[in-house]
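A single protein chain has been removed from this complex, and every other one stays in its place.
Showing chain A:
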């Protein structure tokens, strides 16, 4: 039964995103992680062996495990995020293997936006590349709580300690201005397996954790603390039990917790009520915390619709139609300040205009440059947003769920930018 227990998922799940430049070896690293942690099954391994041989190589090309699209295999690059699931005795993992190529930055952001931890991979020979900087900036922007700097291909620099330390110091110096809370740097060889799961024999001078040890031991951020935030998804038409005039407000608790009896407020209207019942199909709850999808019943008839936000009466968001935000521009079509866009914030969708661009991040120096005319593909910049109606906002740094939004092009329905609220102007 030991094997069974080892593969039965542990209680908590860590979401991990990999990032780094093309050819730094991300796909190989993930393959190595799966291979050495015995998370690969026999037929997957056989398929990779067969595909490796078909390409005229010998052994196992671990990158072929995750590069699942034809174009990726043809070009040997990762185009879109591949999600992998594995578990050790200590933890379950959702790995988002994201592309390094600049053209596919939007897919890297997709993989990273839900991550608890980012692995930033660097080739020990080439050190910090422009795309490493871009990814570091995005990881910092998204405030991913944990960062592992994986200095890969140590086998190609004779496992030299000085090379590792130089890359690590360069990275820390460069990213000092980005506000990372902590970076754990690990030298490794994804190809040969040193310091990924097993310690290997070549990096005796390194005393820190292997990559897997680090992944298994970091504490995950919970959104159960902080103000209660409940975007209303739908209003149920049915009657709930004896209080048969009550409607149910369906949604997921995005932050904090709520208890029966709590005084709450509906935004943007500002009206108040009390929580009468917290309902699920499995019965009513007295208290419910972040991440749980529920139906809420209030003690009185108030006007609540999809797009509204429920909060505790005393933990108000800022309700405003003008605010400053950081945008990660994801579309090949540049920002056009003359056009209207749609902002999707929580469950609300409103028309919006970008009134001006304040600055754009210089990817070489990771410093903002003031006064650009616009933002183009893969740019990160600060803008001023005006919305057609006031939104209940928090700063992204304080509450991720109510501080983030999508910018959608109304003509094409494309998601053109990820938005993070930075500064709130009243009224």
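Note that contacts are C-beta pairs under 8 Å (C-beta built on N, C-alpha and C of every residue); 3 or more make two chains touch, one makes a residue touch a chain; residues count from 1.
Keep this in mind: contacts and distances are computed from a predicted model.
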- Listed names "Sulfate adenylyltransferase subunit 2", "Mannoside ABC transport system, permease protein 2", "Cellobiose ABC transporter membrane protein" or "histidine kinase", with the criterion being the UniProt name of the chain not displayed: "Sulfate adenylyltransferase subunit 2"
- Task: Taking the full complex into account, find the residue in A:177, A:217 or A:293 that is in contact with the omitted chain.
- Result: A:293
- Item | Per the touch definition above, residue among A:284, A:315 or A:347 touching the missing chain | A:347
- Consider the whole complex, including the chain that is not shown, and state which of A:90, A:161, A:202 or A:252 touches that chain. A:252
- Item | Touch criterion as defined above, residue of A:17, A:33, A:109 or A:122 at the omitted chain | A:109
- Touch list for chain A against the chain that is not drawn: 3-4, 7-9, 11-13, 41-44, 47, 51, 65-66, 68-71, 73, 79-85, 92, 94, 106-107, 109-110, 113-114, 222, 224, 233-234, 236-240, 250-252, 257, 280-282, 287, 289-293, 306, 330, 344, 346-347, 400-401, 404-406, 408, 413-415, 418
